[in-house]
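Here is the structure we will look at.
One protein chain omitted, others in place.
Coming up: chain A.
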């Protein structure tokens, strides 16, 4: 609080009082207890409080921003590269459902498949799915849902694979991609029943070579027919003239050729 006071007519003569006198009342500025504020100061503090910003649309009404996790993890990148390699190099890729098997059964199965040059690969869905969605194998995506394994091979030995898998009840074939053709379970079984490539190639070659092989016999058919007729004629003549030893007919016909 300030009290105004002034001297009389000439303050510099008698002694002077300051224009504003601060009244010392109450405690000092710094106290151990919370010093009561002057009401005006309380009002000022109330007026100058912090007011938080309030956006027009509350943030919970907007769609949450999903922060994309950057795959800086080198391990993830390595696994992805491996998966891409697998899909590039191998002709046969079969996706099977994998239920938990005892360890030794897994090892045995792998051994039998390895004999037929088929590898068993365990891959995580969270790695395979992005890789597939960006490659041409988009339609294989629905297969990679629950626990699964990949059986990959360079040659397509489907019959042996099916035989091994039949002996293992915990692995169920879901689908396969053979030579960039997606096959379902039935399709794989039908593919297994097909004859092998060499056999079918031989069949096609044989079918194609059938007609050219007949060309020579077709061309010779006329003269062969004539030869046969003449032979028969001669035989009839011989049979008619039993005993005539000379056979100029066949000698003439063989000389005519």
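Here is the rule we use: a residue touches a chain if its C-beta (ideal position, glycine included) is under 8 Å from a C-beta of that chain, and two chains touch if they have at least 3 such contacts; residues count from 1.
We adopt the following convention: contacts and distances are computed from a predicted model.
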{"item": "Name per UniProt, for the chain absent here [options: \"Dynactin subunit 4\", \"Large ribosomal subunit protein uL16m\", \"Ubiquitin-like-conjugating enzyme ATG10\" or \"PAR6B protein\"]", "value": "\"Large ribosomal subunit protein uL16m\""}
{"item": "Given A:107, A:124, A:194 or A:208, the one touching the chain that is not displayed", "value": "A:124"}
{"item": "Selected residue (touches chain absent from view) among A:54, A:136 or A:186", "value": "A:54"}
{"item": "Contacts of chain A with the absent chain, listed as residue ranges", "value": "2, 28-32, 34-35, 37-38, 40-41, 44-45, 47-54, 73, 75-76, 79, 124, 126-127, 142, 145-147"}
